[in-house]
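What you see is the complex with one protein chain gone and the rest in place.
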Amino acid sequence: MRLVLPLAVTFICGMIMVLQFFIPHRPFSSMGERLTDWYMIVASAAIFLGAINLIQVHTARIQHRLRNWQYSPVVIIGFFAMILAGLFWGVEDGRPFDYMFQTMIVPMGATMFSLLAFFVASAAFRAFRSSNWRATLLLLSAFVVMLGRVPIGDVLWRLVPGAAAGAHPNLVNEIAEWLMQVPNMAGQRAVMIGAGLGVVATSLRMIFGIERSYLGGAE
Amino acid sequence: MSGGRILEKLDKVDRRVIYVLMALSVIVPLALKLDFPIPVGSGPSMNLYDYIDNLPEGSTVIVSYDYDPSTKAELQPMAVALCRHLFSRHIRVIGMALWPQGVSLGQQAMSNVGDSLGAEQYTDWVNLGYTVGGAVSILRMGSSIQAVYPQDRDGVPYDSIPMLNGIRRLGDLQMAICLSAGDPGIHAWVMMAGDTYGLPIGGGCTAVSAPEFYTYLGTGQLLGLLGGLRGAADYETILRQRNPGAPRGLATPGMAAQSISHLVIMAFIVLGNVTFLLGRRARKGGLK
Partner (left out) sequence: MRVSLLAVLMLALPGGAQPPGTPAAPPGQTAAGPVGPTVASVVDLTAVDTPNDAGGSIDLAWGLSPDGVVPDSVEILRTAGDSTVSVAFVPAASGSYTDEGLRDGVSYAYSLVSWFSGSAVGAGPGATAAPSAQWINTGRIGMLVILVLLSSVILVYIERAKRGHKLYIREIAGLSAVDDAVGRATEMGRPVLYIPGIMDMDDIQTIASMVILGRVASKVAEYGANLLVPNTRSVVMSVAQEVVKESYLAAGRPDAFRKENINYLTDDQFGYAAGVDGIMVRQRPAAIFLLGTFYAESLILAETGKSVGAIQIAGTAMVSQLPFFIAACDYTLIGEELFAASAYLSREPKLLGSLKGQDSAKFVIMLLIVLGVAASTLGEAWHPAVKMADFLRFLTHVE
């Protein structure tokens, strides 16, 4: 029973969503709409589950003095500070919640992402080596795209005599755009088809109960 | 010091040297306010601009702010430029977000630009807020936007919002624009709103994601795409070219910094390859 019920729910809901896409007649269309409404309700509840889980995990870390438990009170204090600020003063512009969001969360998130600039540079220096003709071709394409995606590429091109007044004053940008629109698009299409088939296959396995790992290891 | 030792040192340069030079390559151009002209030819940015420019006045467009603070640097300039264009053309904007932190970022863009151009909340723009369902929410909005958003971000009932009078479903809109940093994002909008309900879709994304959306540009499933900071700078440039007096925006100053940092990365790649190739020659018994 423990497995039968979730598998049955998955099968019924999956088949309704597939059928309602092809059968507009009642009751399929309205069933599809009801299911999407229920999905949004359940997904909202899942946010609470995630929050409760966070508190449970960090409370346990404090209780059992696990490794680096000192960071857990920081998590819990921050968590409740945001919740209480939002509950008591609202989330509109200028309120404490918005202030904490704009002054703490926004800069911290942007800072973490900006680390990528440094890591890209060090990875590029270490790994982009022209060890064979394929790697060389890749490198040259990367150079063209890197120059073409910023204005300095065409600024440098226009230093070439006759380039600025010629038929292609923005040649570097045009070549970069061609690389994106032709070879890149071809490869991306192939990847997208493969990924799409993977989604179809996994969805079929889930709907027909062949794949059960999403049930939390209960096989 | 022999040539071989120099090569070895250059090949194993401390990554902190790279980090410092990268930081300087971004900070110095911004501090010196360097400026490079941004050439904007026909391309995905221009296509998006032209489509919006040809929308009739009084149209209603939905803008989905599907990003968070980590990608604010690339996507917020796009959001501001798009809002400026839409409001100046008297096109009404429905803001929403599939990412929870996108709500505040979208609110910031719409209210700041709206205030500067005299666009009023609830008459010219509204922020419906965050919806948790991702692609499923978009699918549901195809039959009823009110079912997903019975009230806006501030708790105002859907029926009480003047600009939403007559807007019942996605089909009643003229366009959707998705500013996306990942999932859910442009893929969901193209699949659920574009392909299922025929709604024209425009997009903006981070530079790293832009290549994967060219497939949609090729088939016409996306009308136009702003890719990364360059896409935002393109849009700001076109806005200034066609609307003298429009402000410079947030992306245009960043182009100089990005240009210099790209050159620095390329210089490091060249250095790495030179040491690699010379080292390979040395190992084959060439240089000592």
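Details
Each chain carries a letter (A and B) given by its place in the written order, and its residues are counted from 1.
Methods note: a residue touches a chain if its C-beta (ideal position, glycine included) is under 8 Å from a C-beta of that chain, and two chains touch if they have at least 3 such contacts.
Computed from a predicted structure; not experimentally measured.
Touching the chain that is not shown, out of A:62, A:82 or A:120: A:120 (per the contact rule at the top). Residue-level contact of subunit B with the missing chain is found at 15, 68, 70-71, 181-183, 195-196, 198, 206, 208-209, 211-212. Residues of subunit A in contact with the chain left out of this view: 18, 21-26, 29-30, 49-50, 53-54, 57, 66, 68, 75, 108-109, 112-113, 115-116, 119-120, 122-124, 126-128, 188, 191, 193-195, 197-202, 204-206, 208, 210-211, 213-214, 216-217.
Convention: only the chains that are shown with their structure count from here on.
Averaged C-alpha coordinates put the centre of subunit A at 14 Å from the centre of subunit B. Considering their complex, residues 29, 33, 36-37, 39-40, 43-44, 47, 91-93, 98, 101-102, 105-110, 112-114, 117-118, 120-122, 124-126, 128-131, 139, 142-143, 146-147, 149-155, 169-170, 173-174, 177, 180-181, 184-185, 188-189, 191-192 of subunit A touch subunit B.
Contact residues of subunit B toward subunit A in the complex are 13, 15, 18-19, 21-23, 26, 36-39, 41, 43, 68-73, 101, 104, 107-108, 111, 131-134, 136-137, 139-140, 143-144, 147-148, 153-154, 207, 210-212, 214-215, 217-218, 227-228, 230, 255-256, 258-266, 268-269, 271-273, 276-277.
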